[in-house]
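Sending over a structure as structure tokens; questions will come in a sec.
Missing here: one protein chain of the complex. Every other protein chain is in place.
Coming up: subunit A.
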């Protein structure tokens, strides 16, 4: 099992899955052992229930769901902690900048 699990959510999980590939490349380069995956926002709950997820990132286009997600991540992490959550930086998302988004994820995990 990977050390870290990063979940990305957007409407259908399509455009975020593009970003996932870029983030995986970046993680490999930096020697970070992370499982990174994308799924539709509607399936997020299932993953939160069944897996140990270290950080949740939302695509900016579903950023309006953040308040909804705040309830979902409450106590869903390891040992009943809240899972860190944020909306992906718009520019980084658009440029599919895997490095930048990975850095955002890492700082959320470690912060």
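Throughout what follows, a residue touches a chain if its C-beta (ideal position, glycine included) is under 8 Å from a C-beta of that chain, and two chains touch if they have at least 3 such contacts; residues count from 1.
Simple rule for what comes next: contacts and distances are computed from a predicted model.
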Name of the absent chain as recorded in UniProt (options "Heme exporter protein C", "Thiamine-binding periplasmic protein", "NAD(P)-dependent oxidoreductase" or "Permease IIC component"): "Permease IIC component"
Where the unshown chain meets subunit A, residue by residue: 10-11, 14-15, 18, 40, 42, 45, 59-65, 67-68, 90-91, 93-96
